[in-house]
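Note that one protein chain is taken out, while the other chains of the complex remain in position.
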Amino acid sequence: MDFPRIGRLPAGPRDLVSDVAGVTVGHATLAEGALQTGVTVLRPHAGDPFRDRVPAAAMVLNGFGKSTGLVQVEELGVLETPIALTNTFAVGAIAQAQIRLCVADNPQSGRAQPTVNPLVFECNDGFLNDIQALALGDAHYRQALDAAAADFALGSVGAGRGMSSFGLKGGIGSASRRAGAHTVGALVLSNYGRPEQLVWGGQPLGAALAAWLAQEPAPEKGSIIMLLATDAPLDARQLRRLALRAGAGLARTGSVFGHGSGDLALAFSTAYTLPQDPQRPMPAVALLHDALLDPLFQAAADATEQAIVKALWQAEPVTGRDGHARTALRALLPELLTSNPSA
Amino acid sequence: MDFPRIGRLPAGPRDLVSDVAGVTVGHATLAEGALQTGVTVLRPHAGDPFRDRVPAAAMVLNGFGKSTGLVQVEELGVLETPIALTNTFAVGAIAQAQIRLCVADNPQSGRAQPTVNPLVFECNDGFLNDIQALALGDAHYRQALDAAAADFALGSVGAGRGMSSFGLKGGIGSASRRAGAHTVGALVLSNYGRPEQLVWGGQPLGAALAAWLAQEPAPEKGSIIMLLATDAPLDARQLRRLALRAGAGLARTGSVFGHGSGDLALAFSTAYTLPQDPQRPMPAVALLHDALLDPLFQAAADATEQAIVKALWQAEPVTGRDGHARTALRALLPELLTSNPSA
Amino acid sequence: MDFPRIGRLPAGPRDLVSDVAGVTVGHATLAEGALQTGVTVLRPHAGDPFRDRVPAAAMVLNGFGKSTGLVQVEELGVLETPIALTNTFAVGAIAQAQIRLCVADNPQSGRAQPTVNPLVFECNDGFLNDIQALALGDAHYRQALDAAAADFALGSVGAGRGMSSFGLKGGIGSASRRAGAHTVGALVLSNYGRPEQLVWGGQPLGAALAAWLAQEPAPEKGSIIMLLATDAPLDARQLRRLALRAGAGLARTGSVFGHGSGDLALAFSTAYTLPQDPQRPMPAVALLHDALLDPLFQAAADATEQAIVKALWQAEPVTGRDGHARTALRALLPELLTSNPSA
Partner (left out) sequence: MDFPRIGRLPAGPRDLVSDVAGVTVGHATLAEGALQTGVTVLRPHAGDPFRDRVPAAAMVLNGFGKSTGLVQVEELGVLETPIALTNTFAVGAIAQAQIRLCVADNPQSGRAQPTVNPLVFECNDGFLNDIQALALGDAHYRQALDAAAADFALGSVGAGRGMSSFGLKGGIGSASRRAGAHTVGALVLSNYGRPEQLVWGGQPLGAALAAWLAQEPAPEKGSIIMLLATDAPLDARQLRRLALRAGAGLARTGSVFGHGSGDLALAFSTAYTLPQDPQRPMPAVALLHDALLDPLFQAAADATEQAIVKALWQAEPVTGRDGHARTALRALLPELLTSNPSA
């Protein structure tokens, strides 16, 4: 079978990040000529995360990236907006959109209440997309937010519209794994990888792919954003540990966290929320013991690799700026598998 | 004398950050009714920092803040735009302005060249300024950039227009200190401090100030940004060490790095630049030996404290949103010194 | 009055770290000719911290130091031995002593159970003490552990026996502050500071001290270890924030965290413990809201500065290796205060 299933842990019913109850994802996609880009929004729960904050932590594997909001996530261990994914030059515009919506819902934000911390991750889709057009803004963020649902599309959609991986079309992927009583879900924005590096479900297809693409080895200029959700009761310190394990899944696909690839992971827990308002009571939380984390670590690595595989598998070919085009892996795969001597 | 001079090291000729040769600073100030805000830009050298990057490192003392660009600064150890200071909700807009200007100067940025890393620091001026108006944008960034000069105003100007400190008017401060053959300069955006904490050049004026302001102790909701420039040949690791010492100067003014205060420092060196283009040769740099850093550490702490003192000293009173007003320390100081039993 | 009381918060009944209930401290002191050194042990509670671990986090202000155990404290957010303070070259020997005692109490440590993580901090007492003699070992650690009590000596005792500060005799100091319903206690091992830097309860005595000592400015070669205990329910992330505020207290005494000074802080909470054994239930903890941390931050800074003041105040003069001697501040203070024009 061509589509590899990663690891031995069972997937959740959707094999999506939304198998973690309450998590939803929506897209806004721009696909007109040279504009091949978009916004993807992940909502950690159905409420207002500014009021009911979610424990979270990031792991910067390679900080060659322009994501915003991570300084405060590290200090306070919470996220307080939906998580937005977009292209590199849209970070500021989408952050402004997050601020506007938060202020609309919380008129004292920045006055009697603290300012909100926008949380926007990015990859550079400048090969396919005219990134210099700065085409994204408030409307796209709101559209993606309003579209958020437990079922959502993968591949060349939302923030993934213009992304590339391994010289092929990249984009949005998602998967989930069960680890005992808990679930770990992954959502990736895949825009990394040189052709010769590709390992597909354990199969080293890089040499065949590079030959097919007849590309010269080019420096890595991509990025990958890996979001992990879990319903296990973890705190920020533990979530940072979990986020690192996304890197193990990434490495199995052939990545060595290339210099030009901003490889970032963020993990959050839906097991409890923390009130913005210090007058409200703090929840009494019995965390998972660290010695019981191993199944979650395995799930994080496996779900991340699976999400990347699905991003490539679901990606449709896209032609964009200046006639630049990316092929979809799916069409190419039979040929690659045939020419791979070890497959 | 009322205006304290900090420490025993000599100042440079201007006692400004621009005593580090090549460094310039400019402001754009918005002062109309409820809009009391602005942008301040520090240029590390007269050229294009995207092409000729400057070694830099940040130290997050308290990450309750929304500054952008620090992830990449930490990974690569360089800054590649002028440094912008502004209000919290303007970070995205000013980051977009930095991108637009970089693309104008470097048409391949985000295409054949990497995307540029915007570097914007912020404090919340929402007490005096209608921060929710999102009033700042491209034009203000360009105005501040064009105004950059070795001589520049302090106090209630630029990003400092709407800032508060110790329940008084805060704003922009700057100072410099000589450390042997080298100079360390500081530029601060001062928006932190509760009245009862104020230590003024070693004098504890907090009790008198709190009594005068008749305020209830309020949680710290401010921030301070501390930029350090030096002409000493340091690398990013050493610059991170230098940046931390700004915190020693800050602590002497009474700060305990309060929870709600995003206290960030960034240090850079003008002794050499690093080319964006890997085809250009890298400079051969003989760094300063770490064992010779102590005078620079002293200079960093002293220049920072002096810059804060000057921010308060130069600040003019401002009335803004909803009639909110902040008094200037200068008018109040004689009274405070009289009522301070230890002064 | 010569002995300064720091800040406005009330102290606990002993003004010692042991005002945090359950915390005890003991010393073993070696004071024979060229051997002027020792061990100080802080027990976070009366039980076995390997079985019942204590939430903890460290903040490395200046990592020019050889303390051991911090890698695991950062990863797991707990300490699992009493905390030992000693001289730089004794870290390995005291770590071995901690291992031996843990194995004696937990015969499966390193077998069915994990290995124990020794936690030893150090400063270099090589000016007064023949540090190369490697004179400390198991017996001294056990002696200090057995001596641990809520009442304990300060100054030239235990690990403080051979320490110097500001060209004077340094050593062990301790203090506590109440912050609302909670207490923050500090224990310091003070071995930092150049004479010209000394600020004594807000009074700049450095110039007078340097003149009296007639020393040339020498590079900082000391260190300070600052331990903070609190009964507030904080997790490791919050404790790291608390630990940083010890640095604010340190800075007020004149320190700029000199290059050669290994300045480290560690904070722990006694509000709950975490079981080593994953089969035992985890406690359900309602943490303090971060927005309520400011009084604890103030207490941490004030207790640290007060502990340093007490270390200098309680220190007795010591003569050690090669006739090297350190004067006690107490005898000198009247003269310094007289010659300080601003005092």
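Annotations
In this document, chain identifiers A, B and C correspond to the written order of the chains, with residue numbering beginning at 1 in each.
Here is the rule we go by: a residue touches a chain if its C-beta (ideal position, glycine included) is under 8 Å from a C-beta of that chain, and two chains touch if they have at least 3 such contacts.
Values in this document were obtained by computation on a predicted structure and should not be read as measured data.
If you put the hidden chain back, the residue from C:Arg14, C:Arg100, C:Arg142 or C:Arg178 that touches it is C:Arg100.
Considering the whole complex, the residue from B:His140, B:Arg177, B:Arg241 or B:His324 that touches the absent chain is B:Arg241. Looking at A:Pro13, A:Gly33, A:Pro219 or A:Pro281, the residue that reaches the missing chain in the full complex is A:Pro219.
One chain of the complex is left out; on chain C, the residues touching it are 60, 62-72, 74-76, 88-89, 91-96, 99-100, 103, 109-111, 114-115, 117-118, 124, 126-127, 131-132, 134, 221, 260, 262, 264.
Looking at chain A, the residues touching the absent chain are 8, 61-62, 196, 199, 202, 204, 207, 219-220, 241, 244-245, 247-252, 255-260, 290-291, 293-294, 297-298, 300-301, 342.
Remark: the residues of chain B touching the chain excluded from display are 75-77, 235-237, 241, 274-275, 278, 281-292.
As a working rule, only the chains that are shown with their structure count from here on.
Chain A and chain C have Cα centroids lying 43 Å from one another.
With centres taken as mean Cα positions, chain B sits 34 Å from chain A. Shown for chain A are the residues in touch with two or more other chains, namely 75-76.
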